[in-house]
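Written out below as structure tokens is the structure these notes cover.
One protein chain is absent from this view; the other protein chains keep their places.
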Amino acid sequence: MSVKNTLFLVLLLFVPVSLAAHFLEWGDLAVFITAGLAILPLAAWMGTATEEIAVVVGPTLGGLLNATFGNATELIIALVALNAGLVDVVKASITGSIISNLLLVMGFSMLLGGLRYKVQTFQSVLARVNASAMNLAVIAILLPTAMNYTSIGISEKVVQNLSLAVAVVLILVYGLTLLFSMKTHAYLYDVGVAEIEAEETPHTKPNMWLWSGVLLVCTLFVALESELLVGSLEVATSQLGLTSLFTGVILVPIVGNAAEHATAVTVAMKNKMDLSISVAVGSSLQIALFVAPVLVIAGWILDKPMDLDFNPFELVAVAVSVLIANSISSDGESNWLEGVLLLAAYTVLAFAFYFHPVIDGIG
Amino acid sequence: MSVKNTLFLVLLLFVPVSLAAHFLEWGDLAVFITAGLAILPLAAWMGTATEEIAVVVGPTLGGLLNATFGNATELIIALVALNAGLVDVVKASITGSIISNLLLVMGFSMLLGGLRYKVQTFQSVLARVNASAMNLAVIAILLPTAMNYTSIGISEKVVQNLSLAVAVVLILVYGLTLLFSMKTHAYLYDVGVAEIEAEETPHTKPNMWLWSGVLLVCTLFVALESELLVGSLEVATSQLGLTSLFTGVILVPIVGNAAEHATAVTVAMKNKMDLSISVAVGSSLQIALFVAPVLVIAGWILDKPMDLDFNPFELVAVAVSVLIANSISSDGESNWLEGVLLLAAYTVLAFAFYFHPVIDGIG
Partner (left out) sequence: MSVKNTLFLVLLLFVPVSLAAHFLEWGDLAVFITAGLAILPLAAWMGTATEEIAVVVGPTLGGLLNATFGNATELIIALVALNAGLVDVVKASITGSIISNLLLVMGFSMLLGGLRYKVQTFQSVLARVNASAMNLAVIAILLPTAMNYTSIGISEKVVQNLSLAVAVVLILVYGLTLLFSMKTHAYLYDVGVAEIEAEETPHTKPNMWLWSGVLLVCTLFVALESELLVGSLEVATSQLGLTSLFTGVILVPIVGNAAEHATAVTVAMKNKMDLSISVAVGSSLQIALFVAPVLVIAGWILDKPMDLDFNPFELVAVAVSVLIANSISSDGESNWLEGVLLLAAYTVLAFAFYFHPVIDGIG
């Protein structure tokens, strides 16, 4: 058994520990940390289960499954937080997931891959299509925020209606990107797919019922732990001297995406950059084109005022992340310095969120 | 006779109908709609007449003629609106023309062309020069707006002087782009030119005096219909429940550019992407580097306070349109998904302008 798997088994112990912390009232900080640690292995097992089921049901349905459940952990945490009325935390975690995938994950991949290989290459056509899709996502997030910022006395209702309309457009576009990647232009993705297959150890056909059960159980436990995490978030972070903004933008996404981080970096060090980039950028796109709009629609159904009117500073952060990530990835080549530039951008943003005074009722 | 030509002949009937609507006082809404429909065929005939005269006078003078009269309809409508003091409508129609050419026209071209051809290619050097010229145009529009937005108590006079100075620079740059495309680097445009020639049915040398007469008559009628359109605009749009901002940014440019839309999409479906892109981007550039500065200078002469200080939200819209259009076009390749991304950006912008509360006296 690999070191990674052993680690994940040990971390599973935090599931009962976090429950104990909650019911024995060890305090919010203990609950927050143990629930956060408990989510790590559960998220990893959900990922494994999704991939195993995808193998059984075939590429098309499997691709859809991956596209829908790929960020299930983030989605569950966000739904729980949304239901608890922590709209600003939800928005911060959307921002943070995009930023951390584009800068932190891609940065470490390019840096560590680049220390082994002078120049690494990947599909530039794909990189540019992805870059344009990320630009669309930025525009979609920008408009409600810019409307609110450039007008006086705009009603909450108008921003919400615009956000809903935008959300529907984004989900349609997401569906069409799946059609593009799985049907009409699937050949562009062949290198990445070959790299995925080479990555997996050959094994017998997985037992679909077993893995469906695993997926179901893990999903339930993630939801449970998310309740603990969200319930203890406000008190715990203020005890740590952190704002909810910093927690939502920087801390939560590192926890929520840990498994993907590991994958992207590992394969980059094996010079499989197509797979590495597709994990990092694909995850960002999924957050922006699928998770965020689903949350807007969910907020509308749950009657929580979730919209796409972000804190202007979060918007600036997303926009500059997309800018520098596109500028670095669009030529289909990377080297260690480009990884450093992404990580430096992330560091600078993290400092800014650390120093940012909290506004709009966050934290 | 083609379907298009028959349609345009039928639409000519709206010229007398709109006059009747005006003089028989059928109401502003009737005047607005019939005048708008009457402009469509007149604009198309102006375009045909310009091209026929261009054939007679030779490539250089013909190119200049096309470059000056290519957006004559928009220019006439804008001059009439400017003279009527509807400065905000003029600005909105400039914004809208740029946006609709870059997103709507190019988007439909790439989508419908891409449904027939997996990958379509075009001159990437040209696409990048055009992208940089559009960036310059955005900068030129951005600066007066940003100056007004970042300073307190700036005088109208200063913004106007800056706008005039910027307008002169833009017109000089426009002249130099013509020199570049027609003289020093004409070879870059050879593919597009060959596509134009293949597009035209071979015919005998056109009668220059006939077509000059057509051009003159159409110009006069466009000016007349523009008077009707502008005079009825404010009442009619409020009856339709629309703001002048939405009308200026979304509705007017669709009407004003209908002929160009048809051309760009038709040739894209014949895989003549160089011509298609040059119609869409060329028209945007002409608006930004020639029509907008001419209007600023005309406003100065007419003593109407026309400047380049746009509604910040319009500026955001132009900037993001240029951003995504450049990101999609600069590699010299397109596919249907890129068309979808452009159209999605347009849809999202249209929603935003629909929901945007009106400020600055528009409306």
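Labels for the chains are A and B, by order of writing; each one numbers its residues from 1.
In the analysis below, a residue touches a chain if its C-beta (ideal position, glycine included) is under 8 Å from a C-beta of that chain, and two chains touch if they have at least 3 such contacts.
Please read all numbers here as calculations on a predicted model, not as lab measurements.
Q: Could you tell me which of B:L37, B:A72 or B:L142 touches the chain that is not displayed?
A: B:L142
Q: Please identify which residue in B:L61, B:V119, B:V169 or B:L220 touches the non-displayed chain.
A: B:V169
Q: Write down which of B:V3, B:I152 or B:I301 is the residue touching the left-out chain.
A: Result: among the candidates, B:I152 touches the missing chain.
Q: Pick out the residues on chain A that sit against the missing chain.
A: 118, 311-313, 316, 320, 323-324, 327-328, 331, 333, 335-338, 340-341, 344-345, 347-349, 351-352, 355-357, 359
Q: Touching the absent chain: which residues on chain B qualify?
A: Chain B touches the missing chain through residues 124-125, 128-129, 131-133, 135-136, 138-140, 142-144, 146-147, 150-154, 158, 161-162, 165-166, 169-170, 172-173, 176-177, 180, 184-185, 326.
The rule is simple: only the chains that are shown with their structure count from here on.
Q: With centres defined as the mean C-alpha position, give me the chain A-chain B separation in Å.
A: Each chain reduced to its C-alpha mean, chain A and chain B end up 40 Å apart.
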